[in-house]
Structures are given as C-alpha cells and as structure tokens.
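In this view, the complex is presented without one of its protein chains, the others remaining in place.
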Amino acid sequence: MSAAGPSRGAYPVRGTSKSGARGDPAAPLLDIDRVGMTYVGGGLFRRSAVRAVDHVSLRLEAGEPEIFAVIGESGSGKTTLARMILNLATPTDGTIRFLGADVTRIRTNRDRMAFMRQVQPIFQNPFEAFNPLKRIDRYLFVSARRFAGARGRVDIEVTADKALHQVGLSLAEVKGRFPHELSGGQLQRIAIARALISAPSLIVADEPVSMVDASLRMSIVNLFKALRDELQVSIIYITHDLATAYYISDRVLIMQRGKAVESGNARAVLDNPQHPYSILLKNAVLSPDDAGRPMPPAGAAQDSSGIPVSNEE
Amino acid sequence: MIAAIQSSAVNAAPATERVLTVDNLRAYYQTRYFGIEREVRAVDGVTLHVDRNEVYGLAGESSCGKTTLIKTIVRAIRPPLNVVGGSVTFNFAGRDCDIYALNQSDLENIRWRHLSYILQGSMNVLNPVRRVQQSFVDFAYRHIGQPMPAFLKLIEAHLHRVRLEPTVLDAYPHELSGGMRQRVTIALASVCRPDFIIADEPTTALDVVVQKDVLSMLRDVQREIRSSMILVTHDIGVHANVSDRLGIMYAGRLAEEGRTVDVIRNPVHPYTSHLVTSLPRIGDLTQKRGLEGAPPNLADPPAGCRFHPRCPLAIEICRAEHPPMVDLAPGHRVACWVTAPPIKPGALQ
Partner (left out) sequence: MLTIFRDLFHYNREFRIGALLTGFIVFFAALSLVSPYPPQDVYVVPPDLPPSLTYWFGTTSRGQDVFWQLTFAIRNTMLFGFAVALLSRLLSIAIGMWSGYKGGIVDRVLMSINDTFIVIPLFPLLVLFYFVMRDKMSWPLLALAMACLGWAYDARLIRSVAMSLKNREFTQQSVFSGMRTSEIVLQEHLPYVLPIVFYTTMNNMNWSIGLEVTLSVLGFTNIDTPTIGVMIYWANQHTAMVAGIWWWIFFPVLFVIILFIGLFLLAISMNEYIDPRSRLARMGGMRG
C-alpha cells in the first residue's frame, strides 16, 4: 500500500535526490493504484464507453532502480498507461503517485517543472521526436538551461556534451545538425541524452527501438541496461516484443485490452507463462530459431469457448 | 588479377522450373532539383532467381533497397527512378517474358493473372468506398473470364478454401479488423492462381498474435496454388518460419543468399552473422551487441564493399573493390572478401 505521508496537493519543488527530498523518504518511486481510463464516445443520444485501461496497479520502489516492461499489443492500453504516468492524460479513476505526490494534482508551473525534472519520456519514432525544421542541439541546450541550471554558453555546452557522452556520442558530432542528417539510432540516443540531462529517476520509454534499424537496435537496448546499472535510473519500458523484454527487464506486466493479465519477475513470467493470453503471446513469437522447423497449420487462435482471444475486434 | 569463379547460378540449367530471373539489375533515382544533380543507387547490381513453388525471402534494414527492388521487378517504377541496367525475366505459363519489353496491354493482362502482390497497408489495395466483393470484381473478373454468377461462386469457393467467411464479401474494408483485411488481401492476390506473388511487409503493422495467423494462411495459400513468392520483411523471425530461401540485402546489393536454414544457422557474411546473432530470444540471456555506424547513404555510398566501415573483419581490399558473389556451397552465395574469398583458377579447393 502506498506509504503514509501528508497528502499534498502540490508536488515537492526540489526533488533532486533519487529517493525524493521533500517527498516522503519511504514513498515508492511510482505507485499506480487501480488506475483506469474510460473514453466516452458517441453522440447526443447514444454514448459508448471504452475502457482503455482497467484497474492496473504497479509499484516501483525508490532507491531500487529496475527496468519494468509493460508488454501488450495494440489496443492493450500500454500507451495510455504511459501517457498517464507522464501526466499527459488524466486517469478517470485510481491514482498515480510519484514519490508520494499525486501526479494529477500538478498545477503550477513550478510543480510541473519539478515533476518533469524527475520523469522523462522517450518516444517511439525517433524521426518525429525532433522538429525537422530546427537544429537538434537546441533541445539539449534548453534542457540544460531549464533543468540542469546551466548558465552561459560554455556551461550549457559542457552539460550537453556530458549527457551525450553517456550515450556514446559527443557534442561535436551533433552540434548544428538537423534531424534528417542523422540515423534513427543516433536520434534515439540523442533523445536519451536529452532525457538524462535533468538526472531523472524515472524514464518512460514507449517502444523506443521498434522504429530503429535492426543492426542499431541492440546498442540502444544495451544503453537502457547501462542507465539502470550505472546511472540508477528506473525505466518503464513499453514494448510488444517479448524477446527484448526478456533480455533487459527485471519485471514485466502483460496487458490485454486494458487489463493487467499477468505480472512478476521477467524471466519467471516469460519462461513459464500461466495466463492463457500470455501463453498465446509467447507461442505467437516468431523466432529465428524456428528455421528448419515446419510452421504449424493456420487456424485462428481460440480459447475454449471458440472466441478469438486476440485483441482484434 | 583474381579471376573469381563467380556465381553461375543464373546460367546453369535449372533442375526445377525457374519463374523469375533477375540479372544484374540496377535502378537508380536520378534527380535534378534546383540545379543539383543527385543519383541514389537504390538497387546496384542484384542477381537472383526464384523457382516454382518457392518462397524467396528478402531481408534487410531500412534504405537497403529491398522495396525499390520489388518495385523494379514488377515494373511499378516511374521517373526519377529508372532502370539503368540488367534485366528481369519472368516465366509465365511456360513462356519467358522480359517485363520491361512488354507493352501496356500485355502488362495489364499479366498483372493479377500471373503476377500479383500483397502490400503492407491493406488499405492500399482495398478500395475503402467499395465492398470487398467489388474489389474482387475489380481485380479478378476480367482475368477469370467467366460470367458473373459463376465468377461469384468461384470467389466463394476460394474464400472457403482459405478459411474466410463468405460474409466478408459484403463488408466494407473499414468494418474489418486489420488482420482480417490482410487475409482478404491475400485471398484477393491468390484468386487468379498467379505464377508469382510479391508480398511486401505483409504483416509488419499487425499484432504478434494476428501476424502468426496471417503468415500461416499466406504459407498455406502459397503451397496450395504452387505459386512462387518473394516475401520482403526486415523480420528474420518471419523468414525463419515462412521463407524457403533467404537473401540478405545491404545498401542496394545482396550480401548473402541461400536456404533459410543455412543462412540463419550458419551465417557467413559478417553482416548476416551480426543480424542473426544480435536478435534477443526468449530463454537466451547472453549479452547482445549492436553494430557501430549506420546504414550508408545511398546517394554517396562508401567505395568498395559497402559494409566495410562497419565491418569488424574489413581488410584493405574491402575498401577498394566490391566483392563478387561466390558459391560457398550449392545454393549458398556470399559476397565478402574475407569470409568467402573468390578462388584463384588452378588453386586447390
């Protein structure tokens, strides 16, 4: 259960230490408690409700950095969940607390900045993540100014350079370039570097490598591992790829149509899934190791009642 | 001067019937925009062949040229993309035909009847404002050549064979789910029992569970009508399950080609080995590595072997000359100076 502490409306202003300075020191890093999102559609006479996220709970402890994978297909609600954690969408029920403070209560600009300092996103499409008309170092410099407190040209550039070194690049390679001049892998690394400038305690990565070329993919995935191990950053890693989740995550949560279907230690769940949907998902994975073995015959995947179990319709 | 025993697969008398022969195909984007000329060598000397009842997989990353290769093979290209050299020869109904020598009406007769395609976005094929049945009529009616009632019966029988409900005919495309639509697209592409089907990333946008279903259907359909297929996808897992032979493309050229099981279990070209071994697998906790650098810009590719800037095995000649395709074993060709050096004439094997 979420640790006790005075319930605050506002998020603590200075939270530079990983375990939350002004927040309750015993508070978990991220506490998602039976959170749900209902989209109401339809017109004046007929309303339809879609449960995009339905009673999902998870909890990350402060001071114990880990990679937590949220696995699901399209329509599973994983992206909606990510948006709620980042405070880009407000849950219709349940609470999300970051370091003890309710995320939806963030109102003032100062609170928002303090929150963003701690929680940063990595987006799926590296080519869309930056404005194609602007130089890419711009985002690094603004982050350095606003989050790292850098003042003056030299200070800002040094901060940006340090962050880029953490991801295996340097400011010299990146300065003055436009997004179209760089590859997907480099762009994604720069996005990670930018996110690291504020020294966040939590990074929410939404399918960060699905649009990166296969030969560049593992460097980025390994980078996330290094963020956890060397920089003590916890990562919520949203993906549909079970193999990558198996490779880097500590715990996983499998979602189907908004509901949490199975969760636990990554290796345990993925080596030996229990829930029918998890089993279905694992069996559907096409691995290079299948080469030479005949493919099973076609037939829609069904559960015992004959109803297709996939996320379709 | 090294006289290489180059891959002679193209000239050997085929044991099985050869349906597609691509010979040293080169297709470049040639643009002249605001006084700046640019030539992007999207396909730069590709030679391959596909036999009857065979699925040839084409793998590669973005900007490797595989989609351009496909478009060039079916002659779906327009300036500024031009064929600069080489040839594409199909064998339809026992007759050879150079697709670039056909006139427009012959081309239209061939399309769909002998050569059809399945694209990534099913909405690119199915007309969104017409019912599915209409799409079947639009594409296939003129080729089947039967009166309408008989034609419709034929369609229903075909759908039944591929395990699709006939009710799907009355639906509009947007009323069907993504996987359903893709299945309809496959049914549509196979209804005329073409000699050749091109599938370009047919399941990439679909969920994992649906993907497996759709690929099974694709495989079954192909086996049943005994058509040949080129399956283009970057997903090696898909190739492992569906393709009989696999060609790895890098920067507009083929790096390695062979039976899928050979290429995946025993990759020779450094790029292929990296591609295959760097994929994470469930149950496998070994450390994986990424490759340095990035796929080259095809407007300004590196000299010599295009992979050499990123290759851990690169030697002097790799930087200067492009390696020829060498037969390592029957049906397994590799283009690499280091792992598949061409053999000098007179030297012992």
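A and B label the chains in the order they appear, each numbered from 1.
As a convention for this text, a residue touches a chain if its C-beta (ideal position, glycine included) is under 8 Å from a C-beta of that chain, and two chains touch if they have at least 3 such contacts.
Just so you know, these numbers come straight off a predicted model, no measurement behind them.
Colleague: If I consider the whole complex, including the chain that's not displayed, which of A:Met113, A:Val158, A:Leu231 or A:Ile279 touches that chain?
Modeller: A:Met113
Colleague: Who touches the missing chain here, A:Ala26, A:Val142 or A:Ile279?
Modeller: A:Val142
Colleague: Thinking of the whole complex, not just what is shown, which of A:Ser57, A:Asn131, A:Gln232 or A:Gln274 touches the missing chain?
Modeller: Of the candidates A:Ser57, A:Asn131, A:Gln232 or A:Gln274, A:Asn131 is in touch with the missing chain.
Colleague: From the list A:Gly36, A:Pro65, A:Gly100 or A:Pro121, which touches the chain that is not on show?
Modeller: Checking the options A:Gly36, A:Pro65, A:Gly100 or A:Pro121, the one contacting the hidden chain is A:Pro121.
Colleague: Which residue numbers on subunit A touch the omitted chain?
Modeller: 86, 88, 113, 116, 120-121, 123-125, 128-134, 139, 142-143, 145-147, 178, 180-181, 191, 194-195, 198
Rule of thumb we're sticking to: only the chains that are shown with their structure count from here on.
Colleague: Okay, in this complex, where on subunit A does subunit B touch?
Modeller: 73-74, 183-186, 213-222, 240, 242-244, 246-247, 267, 270-271, 280-292, 295-301, 309-313
Colleague: Across the complex, what residues on subunit B touch subunit A?
Modeller: 61-62, 163, 177-180, 207-213, 215-217, 219-220, 234-242, 260-261, 264-265, 271, 274-276, 278-285, 287-291, 294-295, 310
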